[in-house]
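With one protein chain withheld, the remaining protein chains of the complex are depicted in position.
Here is chain A:
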């Protein structure tokens, strides 16, 4: 029941997954495995038949900078890319990538545990160890695979994974891939988490999975309190810091650092596809036996490693992110400016105060949200449309993620675009 059916829909409809298939009529076909997608196909057809541009099939025709691209032939400000630190066009990062492409070729054609570990992969892991001040670092081909691999491998049969209900799809999929008992609790609810930990049978292994920043609303977790509770019950703690790396905490290590509890986190999961500005994922840890993961973690073993140019850009970017106090400060200013501006315009936001570089604008429903998304795109602004059931409490959101490279002037322009679009659609 209770969950199985719902989760399937959730995975299918989670953010960013494009369902570009047209509803081809195959009436009367017995045993069509695609008939389970009919409700989703109908919802999409209904939305698009109203003339609405498809929010999940946008093509970036040209990318001009971390904050600007050409979409539909129009110059567009990017406000939904998670490119928090604007590293994608950093000259040092690009030079490192070009050099590695020349020196090592276009790809490794192999697993990390066979022929797919180059010098660059090790240098990337060294950069991560230095960045986080931790003993071990393991680079995966994506952030998704890092969560998938670590969670499914360390929590085995008879163990319990206790996780926030608003966890990212990669965390849920890590749970689904493994054999542990899965116990979710209400978002950021310390008491609900404690009750579940207390009821776990004595002697069972426990893994608590939390995120520093939750990407839908841009809110942060009370990690200090939650980790203290987890430790009281003898649980290991994994924190996904995908949306905090590079700008939250004194050294940009994330929310756990900002709240002074880095030493109590057993595993930090992160990604290269946000602040680092390329693609890849990782886990860092001080666990003395951590290196064995390289042999037992299937999403690490049974896939090809990242191309040499990608790990070279990642390593260069990570090292540069260690010394970026000015950019960090500017990113926070941008976040505060946008949050205040949108609040003053009368928009309803996901958080009362800016807690991260994500500002989520609440929409009354999917139709209005999609219309607003298109109106903003016509104005020359790209944001993410996030819709139920990927969103908490069935909300439709326009998610804005700021970049340290957004100028003060651009944020002003963005607010003007929101004002015009919001009035045209009738939201403000």
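For this structure, a couple of remarks:
By our rule, contacts are C-beta pairs under 8 Å (C-beta built on N, C-alpha and C of every residue); 3 or more make two chains touch, one makes a residue touch a chain; residues count from 1.
The definition used in the following text is that contacts and distances are computed from a predicted model.
One chain of the complex is hidden; its UniProt record names it "Acyl carrier protein", one of "Ribose transport system permease protein RbsC", "Acyl carrier protein", "Succinate dehydrogenase, cytochrome b556 subunit" or "D-ala-D-ala transporter subunit". Residue A:160 is the one among A:84, A:160, A:272 or A:382 that touches the chain missing from this view. The residue from A:192, A:279, A:345 or A:366 that touches the chain not shown here is A:192.
One of A:35, A:50, A:72 or A:394 touches the chain omitted from the figure, and that residue is A:394. The chain that is not drawn here is touched, among residues A:41, A:70 or A:183, by A:183. Where chain A meets the chain that is not shown, the touching residues are 1-7, 10, 160, 165, 175, 181-186, 192, 195-196, 199-201, 389, 393-394.
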